[in-house]
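One protein chain is absent from this view; the other protein chains keep their places.
Chain IDs A, B and C follow the sequence of writing; residue 1 opens each chain.
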């Protein structure tokens, strides 16, 4: 429960589409349920189309609307900029906001290139020295089952890690008649399945294990190279439909990754399994309130994967919500993300994932593309001098 | 999307605990995502403890606070009363609100007795003649997977119905040291597992099949008869810990029901299965975004239960939310319920479930208690003259 | 491994249809894998149709064929009579065999009436005094996952038992055009779903819990009362299509039972769940190599149903078969049953389930029919003076 007199911070959000709705609901949910020590006020939303932005603002209780993100940053009643626009705009907005002394939450992928991501990470490091915080929006870290998974790994319950098996399977491009949108063009989206969903499983692997991906061998594929344009005719798909890669973690574990938009019947199957000498964990976002845990040290007669319903008050974030067995949905992770960022700001700590974490993901994606271009040759991931020592973080 | 200029209605909510939070989030969710033709405004919240009520109001954007529900009903800016208090207060508040010309949403169970429920249903019938609407809060009807189940039954996909298998399993009383709260006392709660969770599976059975429960044979049980009082000492449990009953639907199908708070490991396992001559449906709330459908008319080689992820835009309510595979949570059903009620009010139609539906559930519960008291003897459920013809309703 | 010089016993089997094939494979499997201290020799098979019986004998290595079960009993090279015929013939054959000093394995249900079952149990008691053994063929007890379940209950892992939830769901009568066979006629089959499959869940409940069913309240139903005869025309179905009943165990637990042939999509869904104060168990024969165990005493963060693959060498019977993860099939339980009976004979112990256990099941079935005939009135199960004290038996 927030105490009366909890200080407030004005939120300014850029972008109002899919991610804008998720973030709006996240800020409201944080305020209603998670009671962070800094209470979010939905101050203003920025969008170039005033009418559309106004409509969204009314639905989600944003107090005002701006049509220029620079004006949003300039507002005195805004202390935090929440960036929900496509990846090619992230660097400019985030750096400007940080330089203006505003805290920043930036949707993933951090940027469309390593160079941009590096510039952002440097801006975040500089801002941090002035007490200004930056967080990358790898929201799946805040799914309670995955936060619990991180806890169990950090507690050593898996022993020595041997395998990671990560995939993110969707099927919305299975139909060759699906149209050519900006997400299928390299100049806007950076890459295809790799950057959009592959980025999530790379970040999750590094988050859950506490280890970096040290090297990769990859193949990418574009199954359907021409697609219909919305206004007739066809255009070229210039990003990957699917990417698969092998990897090794810094600690020696063997990892396999796959991201695709062509897995018929798999809608949002973000799946990750970890195998260690003492146990295993398995998760599938299509059953997001569940974590499967195998304790290899248990008695052989009653050993097996335990299906943990991650809805108990003892579980990360769950004390704030409903009774056991009453599941959470997709957008709840955005409320957790919002609350964690506000708590970090209020308590003067660095939020995670940092922009340096986002850069590290970007470096893995770049190595994947390089390996694929070089006949799958093993490619080391360049060191990331910005990365700071990672300490196991216990989700609340 | 709401059009600009959508009319508004002021909501006044009584009660602010578990159900109050769920309803608050429901009203906000309806406004943000479901765009009903009547936009809810969170006008005022009523609670006897002003400080606690104010705290909740701030978290969920309720504009004002009242400490007397009569004052809430008297407000001119309130057009709809949302009753979230324990069952023994429902009748008085609901009848007063309806007589004052306010639309009413009343949490289940409708009341603690058939007599109260009948009075409420009569008040609702009278109010309806004046264009005032009343809805009973059997919210599970608005879980998309169950709304889809209703559609499939109404389309005749199951053929002639043979079996219903309904159970609602929880485990929060398994520990004999769990304290004696008001929920375990007959004078406040009416009954135990029967009225609290058994009511849901009775309503769902009648909703999904479109048929009434015509008779029952029952047993009830209180496993732990003394429990610790919060202030020391022990007190008597005067309600059922578990109730199981056999039933027959008006159309001849055989039904089995079980409600318990002693099923270790089952947290909120509202499970219902229907078997017909042409197919079957199975649902478990612990996997709330999934419906299992068996089509007996399919080819024998590829026949089986299909695990439908009810997250597609073609599914009830889902067009308003996230992309496929991004699940909803418990409170989303409250947003659907709120939006459906607002739509009914705006379009001059009767919302479902009606108070008469709530009365019909109460009559089944009464028959269950009577049968249990008479050595499980078969007990017909009294006819419900208030019930109007049920028309299959396609959830949006 | 059998030691060289293991003594042999000649088996004589009566009946050669579905159950005959299962039992034949059971005897061969026992000999090949389970190495009982008494090695079965497939001496002779009895069937009225010599040609058909000979064909089956050749397929399964039965040495000789008889056309009269009396001749089979009279053979000196036969020490054990295995009865696989319909229920109306069990009593006569079993009693004759026992009186002739042959050990007996008799398929379930033990008989078609309590009177017959009682006569058989008395014959078994008399034979036992002469060292002759009798076993009832409730084969599901020998499914490893259920034998493990019994072990866990006997070890006290569930604490005080609160609930049993037992059902046996099939769907082969869903089609109203399915023909009228002897199984649908009371004079041959005794009853329908109740005796055929309901008997299994009654026996399993008593086996797993170690407690008798003390009373019941029941309904039975025949959904389709006329069915086509094989030779044209239609005939009347004189048994139940489905039966559901409530029950109480001697120790106070509440039990629900359902047996049906009208559950579309459920092929052989023998499901049983037990809930106790310290844990729960759940099983479904459609996933026969798995047992789900909930340990309520585990840490709240990692508590959940554990999916035990019952294929480890530590599990009952599994040491004799394949490596972990290599599942067993339906007929393996017949091999276990055969081996357990042979071991009991060789070691001079009473096999379980005894004929007295079979009688006890028959008494529950009779109480179910009586309750259904009396408007579901609660009906006590008559005491069974023959039943001897049950000691928890650890499956080998």
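The definition used in the following text is that a residue touches a chain if its C-beta (ideal position, glycine included) is under 8 Å from a C-beta of that chain, and two chains touch if they have at least 3 such contacts.
What you see is a predicted model, and the numbers here were worked out from it, not measured in a lab.
Student: Tell me which of A:122, A:221 or A:370 is the one touching the absent chain.
Tutor: Answer from the full complex: A:221 touches the omitted chain.
Student: Out of A:262, A:334 or A:355, which residue would touch the omitted chain in the full complex?
Tutor: A:262
Student: Identify the residues of chain C touching the omitted chain, counting contacts across the whole complex.
Tutor: 1-2, 4, 18, 21-22, 24-25, 28-29, 31-33, 35, 54-55, 58-61, 170, 172, 266-269, 285-288, 309, 311, 322-332
Student: Pick out the residues on chain B that sit against the missing chain.
Tutor: Spelled out for chain B, the touching residues are 148, 151-152, 293, 295, 300-309, 312, 314-315.
Student: For chain A, which residues lie in contact with the unshown chain of the complex?
Tutor: Contact residues on chain A toward the absent chain are 158, 162-163, 165, 167, 171, 174-176, 217-219, 221, 223, 242, 244-246, 248, 252, 254, 256, 258, 260, 262-266, 273, 275-280, 294, 296, 303-305, 371, 375-378.
Everything that follows uses one rule, which is that only the chains that are shown with their structure count from here on.
Student: Same or different for chain B and chain C, when you check if over half of the residue numbers at their contact belong to both copies?
Tutor: same
Student: If you average the CA atoms of chain A and of chain B, how far apart do the two points sit, in angstrom?
Tutor: 35
Student: Hey, how far is the Cα centre of chain B from the one of chain C, in Å?
Tutor: 42
Student: Could you list the positions in chain A whose residues touch two or more of the other chains?
Tutor: Touching at least two other chains: 309.
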